[in-house]
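In what follows, a single structure is set out as structure tokens and then discussed.
What you see is the complex with one protein chain gone and the rest in place.
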Amino acid sequence: MIQQFTRFLQRIAQSHLAFTLGLFGCVFLLSASAQAGEKYAIRAGTVHTLAGDAIPNGVIVIEGGRITAVGAADSVKIPWDAEVLDVPHLEAYPGFVEAHTSSGMDRPNESVQVAPFLDVRDSIDPVAFYFEDCLRSGITTVNVQHGSACVIGAVGMVVKPYGMTVEEMLVRPRSGLKISTSPGRGRSRATQAQTLRAAFTGLRTHLEELVQEKRDGKDYARREALYQGRDLTGEGGKGRAMSSKGWTVEGLELVPRGEVDEKQETLLDLVEGRVPAWIYCAAPMDVRLALEIATDNGFLDRTTLVLDDSCWKAADLIAEAGVSVVLDATLVRTETDPKTEEEEEVFIPGVFKEKGIPFALSSRNSTSESLWFQAAMCMAHGFTRAEALAAITTTPASMLGLTGEVGSLSVGASGNVLLTSGDPLSVTSFVEYVVIDGNLVYDRSKDVRTQYLLEGVVPEGTESKGEEPEVVEDGRKKAGDDGGSR
Amino acid sequence: MQTHRKMNTNAFLLAALALVAGPPANASPGEGDALAIRAEKLHVGDGTIIENGIVVFENGKITEVGKGAPVPKGVVLIEHAGHLSAGLIALREQAGAVGESNDGTRAVMPEAQLGYAYNPRHSQVQELLREGITSFVIAPRPGSLVGGRCSVVKVGTEVIRANAFLSICTGSNGLTSNRFPTSLQGSQAELERRFAWPKGEFLAAVKGDLAVMLDGGVTRAETQHAIAFARRHGLKGMLVGSTRLGELAPKIRAAGLGVAISNFSPNTGRRVVEGAVALSKADVPFGFALGAPYNHPANLRLTAAACIRAGLKPGVAMKALTSTAATLAGVGDQVGSVQVGLAADLVLWSGDPTDPGSQVMAVYVDGDEVFQAEDDDENGDD
Amino acid sequence: MILTPMLQAACLTLCLPTFQQAPADGAEVKAERASAAAEVTVQPAAPAAADLRIHAGRVYTGTGEILKNALIEVRDGKISSLRPGRSAPEGVLQVKAVTAGMIDLSARLNTGFSSVEQVTEVQPHLDVAGSVNLYDKRFARLARTGVTTILINPLDRNVIGGRGVAVKTHGPMEIEARRLSSRAILRGAIGTEPSSANHPAFGRPTDFFSRRPTTRMGVEWEWRKAFFDAVAATRLPEKDFPGSAELRAALAGERTLMIQAWTTQDIRTAVYLDEEMQREGFGDLDLVIDAAAEAWKEPAILVRNGTSVVLPPHSPGGRVGDGAFFSWNTAKLLVDEGLTVCLSAHGAGPGPSSLGSQAGFAMRGGLTFDQALASVTSAPAALLGMADRLGAVAEGMDADLALWSGRPFASTSRVVGVVIDGAVVVDPR
Partner (left out) sequence: MAGATSGLLAASAANSNPGSDPADQGNATQGDLVAVRAHKLYVRPGTVLEDATVLIRDGVIIQVGTDVQAPEGARLVEGDVVCAGFMDPWGSLGITSGGTADSSTNVATRTVDVVDPYVHPWYRNQALAAGVTAVRVQAGMASARGGVGAMLSTAPAVDRAGMVILEDSNVAAALGISQGGRTPDVFSRITAVDKLVKDIGSGRDYGIAWTEYAHAMTEWRAAIEKKEAELEKEFKKAKKSRDKEIAEAKEKDKEFKEEKYKEDKQPKKPKVHAENAVMARVASGELPLVVTVHRAAELRALLSGTAKYKRLRLVIAGGTEAMAVADQLAERGIPVIVQPTPMGASRPDEYSEHDLALAGRLSEAGVRVLLGSSGGGSANLPLLASLAVGHGLDRDKALAALTSEVARTFDLSGELGTVRPGRRADLLVLDGEPLLPTTSVRYVLSSGRVLVSPDSTGSQD
């Protein structure tokens, strides 16, 4: 806690908003944590469960963080001891799901090219503005993954954008290993692919050597015993046999898993299908490599591609492979014919929809290109409301293996509810309240930064004094509001 | 190994040796002596080709041309088993004048005369001969609005037309970041001012006494503007530097301008050759600009060949390399075709001049043999 | 210049969407990717009655009224008739909604550094038209987002950059033919941008950038000097300089003066300049402030002087150029104060960066639909002095139309078709 607050104080310098933000931040956080685990009920104008029809003047009951009842006011009984949020003028929606982001971290990219032994947990910054912006724009579940400037990055985790510590925020650890098929500066796809393949062959050689040592050891022991005339009390393998859709190493059961180099463990988990993969592709040609690597190493069925907007050209390949994708925040791409110099606009989600590829949309920032706006863009290009909403709720939820947990309002799901002033995809409606796990964590009437941005209301004592000093923390510039990943 | 390669040249050699006393070196006559050459194919320059045509020249001037042209007594007749054409002409060069061809201090200096920057002995100039180029237009490097007056020079000898063109840049090629003008509208305002009440060279240009070399700029819009500019002030001359000629051919035609087609390079290549084809369709007169020394002399023929590959008629390409270029540069009455009275600037080729696969066997400037394919010397000793 | 319908069709086949000849196989390409691409095809030979007929579920005329099931007829590039309550005849273009084509007074569609003459800070006599590249793809991109008219200004690297030129985003490929006959707008800037290239002489080799101004103060000084000299020149001919007439025209209010000023301090400077000119009896500037991001901080100054503003595009965090903070309710605030407010996109991007989206964001900031519509159509038309031709859907007006898939400016709808001077530049079918 203390450390958290010192970080708040450091932030104050960063923006004339930070101070109020800090106050506002801890106000709701404290009040919220006070309520944790209690009974909570919401009475809304309409409840859009996205798991069935909309319920006019519906009620949602949340107990111990989970939804215990959803239904019409007359059919659902609100426990006498529940705290009630009575907002008949608002509409209730499940919180939106950010399928993949590298925001909210101290620094998104580790300089080591192959670093499967790292965990974003150690880099997530609970007080990053990013998480606050998530609440403003209705995002209640975030899959934080290592940045795309790597070959194999850290293992990521799913969090809720609320909590003073990473533990409080945690929804699901080890949500996947980040892989990038696209080269960093000064390198090419050839060397990127080389390093990527080397990582897996490296793992394989390592395991084979372990097994070989064990085998040689056993054989030697047997011969020694024969020589000495002892009966060899043969003990079986203490380890676990390797199982993978890709390659396996014979006799790994001889090796206790504890003896596997811990730097390689997560990679082995990936190959054995215990950890999913999020593979970034910056160009259509990278998709081929991504699928090749995933297939050869047996984790294709646990792979999600994180695509640059240019990758729409590889849609057929992706459809055949049957993997799902997270789309870039740029939804309209302009392609130029090199011969005629003619320009064409391609609406990328349209391509993936047509090929029947499950896709999730992603945010670029907290307002003009947040999930709600991206979904709206899809409707502008002919998607139905259901299709558009699915791409920011249920589809990403299933990608994270959280179907029924988040993305819809059904009994048993975590109590993440948005209360909006109207259609959440409309540019003129707002997220008024956000409830996460049955705790009220956002109240727009108390959101100073939004008020400042939308109404130009300058809170007392926070008037800007000339140019803002830039905060330097251990010699590095901190990521800003929308600290991107690439 | 050796013999195989020499096939194409030997014919020429033996013939020469047979008819002429002494090795070909002696065949090249001193000033004043007459010489006759019979070539399998003689490109007159107007597009016609004379089979086994004879050209006779004396005192550096052509005295006879034709199939059965009479060869005066005592005049050596060289049999050439190949093609003969007038020397090639490149239309916008800085060969031997790098750093001398542009005055950075002033944007407008019409009085500057490029002829004074010409160094006929410069190696970059001599190299042109190896590719059969005998005359070129020396022009200022882009970077000024009005860079000066371009001159037509003969390789290795003298300036043959001092005031060929007034060089004008209407597009961004005339801009610099640290001296007026820095903007297109700025340069246009300045040029309009000069032409509003034209004096000196500008008056000459408006009256049509002095042709202009108009840099068409980089974008299609700039080229279009350059053409409009020429029309507005009734300027005559040729458009250079543009790579977007194809789309604008009709406009160029309407403005009565000629064109110097820029050097062919892998990147701009496609547009250049498409431009050439379009221009010939719109029958706009055009020649080729090599851009020496920044480009290799061989690029002149290579560009022509690329245009032919893209559909340009070889005859038109041949004229563009010689007579049309001469006419555009205002020296059609001196060089560019094999006609009586014109300078004996001749090139002997192993094959068709527009085929990059043909070798330059020998080059004559004003009747003097100034270049011979080197392997002839090698033959001397085997 | 008015194109005849046939010419328009011809010009379309030639020009769409890059204004360059599209060969046959280009067409195949489109066919192949129709699914993914925003289709751009050519309006077939129109029925004899009118050059073009469009049936719209709703026409937002821009005069406050909404015509349902209206039939729009176009002849010779003008709207020849507009009748509500009609059923759609055979083969007419059918769309959900129609507004007047949008107008962006700060599209920033110049050719960069070659669009401003920096030999001296004050170049009122130069016209940016000379540097415009009509073959620039951004014209077509703008058209695709429903922007049909733009004002092109020189890059703001001078204190007074010169005259801007207003053009349609599609039409003849000669700038003089494209130029809209409107009172030209004189462009200048206050703030850090105009002085950014300048530096003191010492240290570096001296070129003409070693000069004043190097500060905001210097910029302001250049402005006042320019106007005082222009006035002085009427009495002392030897003091005359190129463009002084332009400045006097601005003082006389015959030329609109558009000044870029992001921050509140620069907005003040601009208004004070105008007020000083009035005090001196030099005249009264017809002042428009472009990129007036911080106008929300001190609207009173603008109100008192009746200054019109063009607002920059909204930014997610609120931070915009010159260190200014642009709050999303600025448009609302100023419109309610009775000022003329225009929106701008500073570019030609699709989606959230388009002018239509900016109108939507202004509505998020509180603007009503009608106010938002005005801020991208009639208001800028008025500032161009072309309210009689542009900015509304009415008989006799230019046939510049944006065709929408749903309610205009809603994030769930977009521009699916565009008509400029009666030519279908983007076909919704």
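Per-chain numbering from 1; labels A, B and C assigned in written order.
Following the convention adopted for this analysis, a residue touches a chain if its C-beta (ideal position, glycine included) is under 8 Å from a C-beta of that chain, and two chains touch if they have at least 3 such contacts.
Predicted, not measured: the structure shown is a model, and the values here were computed from it.
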| item | value |
| --- | --- |
| Hidden partner chain, touching residue among A:Asp122, A:Glu224, A:Glu250 or A:Asp301 | A:Glu224 |
| Listed residues A:Val112, A:Ala283 or A:Val411, member touching the removed chain | A:Ala283 |
| Contact with the hidden chain (one of A:Arg187, A:Lys218, A:Lys245 or A:Arg385) | A:Arg187 |
| Contact residue for the chain not shown (choose from B:Ile54, B:Ile168, B:Leu184 or B:Ala305) | B:Ala305 |
| Hidden partner interface residues of subunit A, rising order | 183, 186-194, 198, 205, 216, 220, 223-224, 226-230, 283-285, 288-289, 291-292, 295-296, 312-317, 320-321, 335, 337-339 |
| Those residues of subunit B which, in the complete complex, touch the missing chain | 1-2, 4-5, 98, 124, 266-267, 269-270, 291-299, 301-302, 305-306, 308-309, 314, 352, 354-359, 375 |
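Just so we're on the same page, only the chains that are shown with their structure count from here on.
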| item | value |
| --- | --- |
| Whole-Å gap separating subunit B and subunit C, where each centre is the average of the chain's CA atoms | 48 |
| Of all residues in subunit B, the ones touching two or more other chains | none |
| Contacts with two or more other chains, residues of subunit A listed in rising order | none |
| List of subunit C residues in touch with subunit A within their complex | 17-18, 20, 22-23, 26, 29-30, 33, 35-38, 40, 137, 140-141, 144, 296-297, 314-318, 323, 325, 327-330, 333, 350-352, 357, 360-361, 363-366, 405-406, 409-414 |
| Partner subunit B, residues of subunit C touching it in the complex | 20-21, 111, 113-119, 123, 125-136, 154, 162, 173-174, 207-209 |
| In the complex, subunit A residues that touch subunit C | 312, 330-332, 334, 336-337, 339-348, 350-351, 354, 365-369, 373, 376-377, 379-382, 425-428, 452-456, 464, 467, 480-482 |
